[in-house]
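A protein chain is absent from this complex, but the other protein chains hold their places.
Let's look at chain A:
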Amino acid sequence: MSTTSSPNSFAQSVALVAEREVRMRLRSKAFLISSAILLLAVLGSIVAGSVFSGAAGDSTIPVATVAETARYGQSDGLKATSADEAEQLVRDGEVDAAILPGDGPSGIELVGLDDVPTELVQLLSVTPEVTLIGDTSTNGFLAYIVAIAFGVVFFMAATVFGTTIAQSVVEEKQTRIVEILMSAISARALLAGKVVGNTILAFGQILLIAVLAIVGLLVTGQDDVVNLLGPSIIWFVVFFAVGFVLIAAMYATAAALVSRQEDIGSVTSPVLMLVMIPYFLIIFFYDNDLVLTIMSYVPFSAPIGMPMRIFLGTAEWWEPLLSLLMVIATTVLVVLLGSKIYSNSLLRTGARVKLLEALRG
């Protein structure tokens, strides 16, 4: 037995705790499977997006033409010698429609079988020149999708990893190993290690999703979407890193107040509300400037609100920086307060510790 030991520094203790959190998490099958599903979903939606947007451009509609209308058909399309023959081809289902000379202003007539060949009508219609004089930077539907994506990803990651951290805090209290831990390292180092470990995991997952999304979009040739989304995704990742620390610290602190896994739900529900409200707000008010502006400065919703405004192009260049500073300041405050509550509650097992008592010590 060797007794050569030198006391750990704060940073070393934090690193050891964080490393254990990551290692145990990466060993959990549930975590690996759910992460894989999440990544597959992101990849799937990008591929699906590429297939749908590609379908309109590349598809050809088989048509039959006669000599007079040959210029409307494909070079290798079916050429009928007479109008009757062309109609017969339509009846046989060889082609979707026949393009024949007509008497109307367009000079051609479309012959279909039992429904109007709408796509063909659109292709052959003369589109007038359109000039938009309003704000054209974004399209509403895409904005909605982006709002939901930011909201869902933040909400999912915050609750999944927040619950994880809460469970890990209560596990230590419930099994009483916390007494041994606290005879070795300070409560603050323990809290910091847990937050750091879970932030690394959550941030890693978000980064993986962001990289996958961008690379996926580039590979499937959707460069325009990347140009549109790129800056807001990058800001989202930055805001997420800080915002998650804030939420993780709150989850850990709340969980320290109880001693049983069954009580996690009730004690963390106020934190859950703080994560859920921005999620609903962004879905309902994704196009409301006032709500978005407020959201982008409230620390709990800024990680969703600010990237959204960046995407919409309504944020000045300094706004994300100011908002980020506010999130950082709040995080520092919450971590300081949280570590006090955490230290004072860790050894009090049994009944739920009152928040005020925990603050007083």
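Going forward, a contact is a pair of C-beta atoms (placed from the backbone, for glycine too) under 8 Å apart; a residue touches a chain by one contact, two chains touch by 3 or more; residues count from 1.
The rule is simple: contacts and distances are computed from a predicted model.
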#### Entry: Among "2-oxoisovalerate dehydrogenase subunit beta", "ABC transporter ATP-binding protein", "Peptidoglycan glycosyltransferase MrdB" or "STAS domain-containing protein", the UniProt name of the subunit that does not appear here
"ABC transporter ATP-binding protein"
### Summary
Which of A:Val66, A:Leu181 or A:Leu281 touches the missing chain? It is A:Leu181
### Summary
Absent-chain interface residues of chain A come out as 1-8, 12-13, 16-17, 20, 24, 171-172, 174-186, 347, 349
